Every structure is written in C-alpha cells, then in structure tokens.
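All protein chains but one are shown in place.
We just call them A, B and C in the order they show up, numbering each chain from 1.
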Amino acid sequence: MSGTVQAKQMFHWPVRVYWEDTDAGGIVFYANYLKFFERARTEWLRSLGIGQRRLREGSGGMFVVVQTDVRYHRAARLDDALQVTACLSELRPASMTILQQTLLESEHTSTAPAELLCDGSIRIGWVDAATLKPAKIPKNILEVLEQ
Amino acid sequence: MSGTVQAKQMFHWPVRVYWEDTDAGGIVFYANYLKFFERARTEWLRSLGIGQRRLREGSGGMFVVVQTDVRYHRAARLDDALQVTACLSELRPASMTILQQTLLESEHTSTAPAELLCDGSIRIGWVDAATLKPAKIPKNILEVLEQ
Amino acid sequence: MSGTVQAKQMFHWPVRVYWEDTDAGGIVFYANYLKFFERARTEWLRSLGIGQRRLREGSGGMFVVVQTDVRYHRAARLDDALQVTACLSELRPASMTILQQTLLESEHTSTAPAELLCDGSIRIGWVDAATLKPAKIPKNILEVLEQ
Partner (left out) sequence: MSGTVQAKQMFHWPVRVYWEDTDAGGIVFYANYLKFFERARTEWLRSLGIGQRRLREGSGGMFVVVQTDVRYHRAARLDDALQVTACLSELRPASMTILQQTLLESEHTSTAPAELLCDGSIRIGWVDAATLKPAKIPKNILEVLEQ
C-alpha cells in the first residue's frame, strides 16, 4: 500500500463471516473476499453521498470492475469478525483504482493489531449501463472523489 | 410427488458439486440447491425452446419465484455427481408449480438407484419486468407448456 | 406468524442489499433471502451466547437446515435497507423451527411501517458433524433456547 495514504483517508467496514461465506475447506471461499471488498467500496461511496442505484437511475451509467489483483495471506473462518478497508489510490477520467484489505479483528483485545488476511487492488471503470461502453465518470462524482 | 406424473415427463439435468457450492460443514450449503433447481428449470425451458433472456427482451416480462418449499434429506459433498429433476405439476394463467428433486448418482454402478438428497416445489409467476407486477403468462409460452 | 409470539421475543437484524445479492432481473436473487435469514438466525443465537464454530469444536455437532418454506411477496433492490427477523416457534429434542421475515425499511421515515418482502419457516436439526446423523440438541443449548 502506498506510504502516502494517511490513516484518516482509509475507510473501514465491519464484516462478519457466516456459513454462506465458507467452503468445505473450513475457511472463507476466496472469491467471497471480492464480495467483502465490494461491500466496503459501496459503503465508502455511500459515506461520500454516492448511492449506486440512484446514480444509475439518474445518470444512466454505472461502475463496473475491470481488474482485480488479490493476494491471500491467511484464511478467515466461520464467526470471525473482519474489518475491510477501502482507499482510493488513483483517479482517472474514466476509471479509478481502490486499494483494499481484509483484516481479522483480535478476539482478545481491541488494542491488539488486526491481522492482514488478504489485500488487493480493484480497478473500476464507468460505463453506459445500456451499452456497457466505457465513458467518463460524471463530473459531480469526480468532484466528490477528488476531495 | 404426484403419482400421476410419468417418468418420460421428468426432465433431468446433471450438476457437479464444486468448492463454491460447499460450506464449512463439509457439505453443500442448503441455499445452493435452489440454484441447482433453477439450472434444471432453465434447461428444461430451454429444451422446450424457451430462452429466458430472449423472452424478456421480446415480451418485457419474466418469471420470478414466488414460493419455495424444500425438504433436505441427505447432504451432498464436494465432487459429488448429482441429477436434478424438474417436472411441471400445475399450470395456471399467471403462474406454474414445478416439482424438483436433487439425486446423488451412485459412484459404483449406473444401474444402482440414485439417492434422494432433497426435493421441493417451486412456484414461479410471470411479471412485467419493469413494474414487477403480476401478469398473465404469454400465450405462446402457455401453449408450449401445456403440451 | 403465530399471534402468541410477543414483539420482545422477535429478533431483528439489519441487512443491506449489495450488487452480490441481486440478479439480472434487477432484484435480489430469491435464494439469497435464505442467506439473509441465516445471518439473522446466527446473530440471534450469538445474542444468546451460542457461537456456532465454538459449538462445533466443543460438542462435535452442528445445526443443519432440514426444511425451508418461503413465500416471496415483493422484491428488494440494490441499496435497499432491510430488517430480517427470527423468532423461535417450536423447540423439540433434535430440531427447532424458526419463523423469519424480511422487511423493507421505509426510506422516508422511521415511523412508517416496514413492508413485508418475504417470510418463511426454517426447520433446523442437530447432527453429529462427522457422520451427519441426527442427534439430540446438547442440553446446555436447549436450556438457553427454552428461556
């Protein structure tokens, strides 16, 4: 993660592991971390006043994922309490890249450091919802993200 | 299951159990049998010449599930080969009910009887895709289903 | 739902609708309400001091779903804020039945009545985790549930 990103810019979202998230290996199915990442991105955007359904109904456009690079370090298990982070690392006219982590909360003390389970970068682009053709991110969205 | 339904009217669709289908109990996550049921319903409709995307684009309507009653008898595991059945049991102007089963194929011999894992009835209704309001099933679909 | 169940016994759990929950019909994929129901059951059990992973590691047993009867009345959409309820309706030595609802929170005022989206009854049984054979619910769990 870039050293220039400051802690206050890091968005955190809690996620609990349920049966639906696990697989027969007894751990969270790796594809499901992409769901956790998306929940955190969605809540980060919502915290900035950006609701994706309203956006689509209003602008006719939507964000789609164009690249995901994820490394899995340790596995989460049923009932684990996780923290999922989102941090904007690059903003371009038609896409943005968000750095994300999934951390395991310590059971024993809230002062213990959380353990990194997986991290990755997710690039999302703006498209016209009807044609799925790439397009420029609407100006009012860009302005909110630039702050 | 109704005794009046004859074997030839029963549609079968093979499904293999992958990691994505299982949970930390080491077995298929019960909600995923609804996905298996739907794959079999979709292929049954396709075998009758009914493609759901084309249907929606052409008619502006779609089928939605309005009731699911499912009993789980035994659990499937990773790598199991399943047979999923679909059998129309009731056809009404705006909805239909399909009886479905998930069966475990015997590993040892294809002549051994398959074991019943779960069964249920799924009622689906026709709605206008834009308003989600119930509507009558299009005539050409009804005619195909009545045969 | 049974009129004898009092409001204070009804457990509520908030669920937000994300992209992962929806399908190409623009609504929540019906099988995913079973996931929402399970999250609420899990949190209801956790509120009673019953953690499912610890339970399994300690007792060698686990709950599995044996029957689900669900009616879908109205559809949830992306970004909707839901309330999922859980209410124990029947407790037997080796199984229990929980009545559950998914409600749509009003966007406009917290005093408006929530709208019923779907409801159902879920029966879960206790099994030995290794053999998956039905077994009696451990006494300490039964005692907690009986209160």
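Operating definition for what follows: a residue touches a chain if its C-beta (ideal position, glycine included) is under 8 Å from a C-beta of that chain, and two chains touch if they have at least 3 such contacts.
This structure is a prediction, so every number in the text was calculated from the model and none was measured.
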Displayed chains contacting the withheld chain: A, B, C
Residue of A:15, A:45 or A:62 in touch with the missing chain, whole complex considered: A:62
Residue of A:75, A:114 or A:145 in touch with the missing chain, whole complex considered: A:75
Residues in chain B touching the chain absent from view: 16, 18-20, 35, 38-39, 42-43, 46, 51-54, 77-79
Missing-partner contacts on chain C, residue numbers: 19-20, 22-27, 29, 31, 77-78
Residues belonging to chain A that touch the chain removed from view: 24-27, 30-32, 34-35, 38, 53, 62, 64-72, 74-75, 129, 132
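We adopt the following convention: only the chains that are shown with their structure count from here on.
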Same-site or different-site touching of chain B by its copy chain C, using the half cut: same
For chain B paired with chain C, centre-to-centre distance based on mean C-alpha positions, whole Å: 24
Chain B: positions in contact with at least two other chains: 24-27, 31
